[in-house]
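Data first, discussion second: the structure below is written as structure tokens.
As you look at this complex, bear in mind that one protein chain is not there, while each of the others sits in place.
Think of it as A and B in the order they're written, each chain with its own count starting at 1.
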Amino acid sequence: MSPRTQRAIGFVAFACFVAFVAVLPAFVSDFKAREYAYVAIFLIALLGLNVLTGYTGQISLGHGAFMAIGGYTTAILMAGNEQFGGPISGGLKDVWTLPIAGLVAGLVGLAFGLPALRLSGLYLALATFAIAVAMPSTVKRFEEWTGGGTGIQVFATPELTGSITNVHVLGRTLTPNDWMYYLSWSIALVAFAVAWLILRGRTGRAFRAVRDSETAAVSSGVSLARYKTLAFGVSAAYAGVAGGLFVIASAFVNPDTFPVALSIFLLVGIVVGGLGGLSGLVFGAIFVYYLPLWSQGQDLGSLLPDRIVEETQKPGGPAIVYGIVLILLMFVLPNGVGGLFRRAGQLLGRRRYSPRK
Amino acid sequence: MTTLLELDRVAARYGPVQALSDVSLVVREGEVVAVLGANGAGKTTTLRAISGTVSRTGGIELEGKQLKGGPEAAARAGIAHVPEGRGTFVDLTVTENLRLGAYARRDRSVKADVKRVGEYFPWMVERGSQRAGTLSGGEQQMLALGRALMSRPRLMLLDEPSLGLAPLIVREFFRIVRRLNEDEGLTVLVVEQDARIALAASSRAYVLEVGRVALTGTSAELRDDESIRRSYLGY
Partner (left out) sequence: MILAAFSDFMQQVVSGLASGGIYALLALALVIIHRSTGVINFAQGEMATLSTYIAWALIAHHGWRYGPAFVATLAVSFVGGVGIHRVVIRPVERGSVLRIVIVTIGLLVAINGFVIWEWGGEPQQLQSPFGTDTYTIGGVVVAAHDIGTIVVALGIVFLLWALFQFTKVGLALRAAAVNPEEARLVGVRVSWMLALGWGLAALLGAVAGMLTAPTVGLDPNMMAAVLIYSFAAAVLGGIDSPLGAVVGGLLIGVLLNMLSYLSQYGIFDWFTEELRLPMALLVILGVLLVRPQGMFGQPEVKRV
């Protein structure tokens, strides 16, 4: 199968996926549409994290913090922080806050990317973990900007967002849930397309060179500093947009909205999904959103015998299930679900020996 | 002399690369046998196959018993493998390196053996608490030898001891090996790129080429045959 054919198949698959996403809300309940919107939000964050970890090999256990930055930016721009003594009066429509949220988070990411150059592997994981743990306390400390422990409500300004009232678009009326769904998924698909464009060009090759061998990359003239920092900035921007969307969907934000657990779940999401391809990341996003629910016996979990469900319903039970599933997944699918898809694709498409990495 | 070690059609691979395809050799008790050949011929792999560091097919018998399992088992069976690059524990002291050599032994005369090794290498006793990483290359090679001695091995495997060392030191090293062989009856299988010095120190030799034995004979024969020296040994 020539690369051209592979790419054509990829395009077709993507087009099918877009069509599927476009019509899905007509077939599912309103509530489910909002759930799927959250899946799209996580997908955006995972796309960003994938650029960082899957492509330049830098591990981040702190991307929840970048989501928080984006989320708080959105909230402040919409509701303002004058009520806490801050300088911003708010009043910006929800959609317009998103590019700004992404920009702010991206700049912070760039700023962190520079010192992060000195850390590798586990040390970077530890440093980013520290940031994720510190974020809630830091947010509380700067009360005049963020509203401290109580956070910021966006409920008060329903006219600014489609996530609370009905919206009229193209002559049709969308319920808040549907509107949220379409907003999140359109941004997710655009985000994917942007990521794809970035990664297939010179930048992507540079990223991969950095991941595979830093010394080789340097000796080939790839500027480590520039690309590693760039990767941090891009991934943080993605997380910022996702955070902003998350706040729009939830209509409020406080220090506990983006806890340490979220940063951990995001990393888990890309590892389980499999670093690299989109299909894996979609699965990763589904995993991040649904596994906590499944381990509590909902949806998929209801397929299990009652006795097991009973036992795991006790507090702490879902966590045990979640932890064990994580460990087992790492044993069985070291390359995540995406890796599984890729293996299957290779088995189907390969006719003669082609050099693999 | 009794046969101490016998390799029968041993093969080994690293992933898709077949490093050894068919190696058969014999080492008798009290001998010093050399394994020679060009880079990539499979010399180091042969030693690793013996010590169980790499998995292999084919038969390896030590004193008539099949050798199985990994390096720990080989060590307990009495094989002391001094790897390429010396393999000293750089963070530990000289004395600790020596004590580790005796790890597989269950008897109690370890301290006495440290003294014994000290007779061959007096500096090891004097500088016992020096960190091994601060020793020179030659000293580390001697330390590796000393550590191997501590296990009172049935068979010592030496992997390219001359690598990275000045000729003077290499000569001294092999002088000690010869002394150990003559005084204590130590059986040695040594792999070397430097064929000249290996042949001077050994009684028999095997020449490997692309994973199999191309040639074997007494060291004297190989030394004296000019055409063999030119084609196989490079001098």
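What to note about this one:
We take it that a contact is a pair of C-beta atoms (placed from the backbone, for glycine too) under 8 Å apart; a residue touches a chain by one contact, two chains touch by 3 or more.
None of the values given here were measured: they were computed from a predicted structure.
Only one of A:152, A:271 or A:285 touches the chain withheld from this view, namely A:271. Of B:5, B:75 or B:94, it is B:75 that touches the chain left out of the display. If you put the hidden chain back, the residue from A:13, A:28, A:130 or A:197 that touches it is A:130.
Residue B:151 is the one among B:151, B:181, B:202 or B:219 that touches the chain missing from this view. Residues 53, 59, 61, 115, 118-123, 125-127, 129-131, 133-134, 137-138, 140-141, 214-215, 264, 267-268, 271, 314-327, 330-331, 334 are the ones on chain A that touch the missing chain.
Against the chain not shown here, chain B presents residues 51, 53, 70-72, 75-76, 80-81, 83, 87-92, 96, 99-101, 103-104, 147, 151.
Methods note: only the chains that are shown with their structure count from here on.
Centroids built from CA atoms put chain B at 56 Å from chain A.
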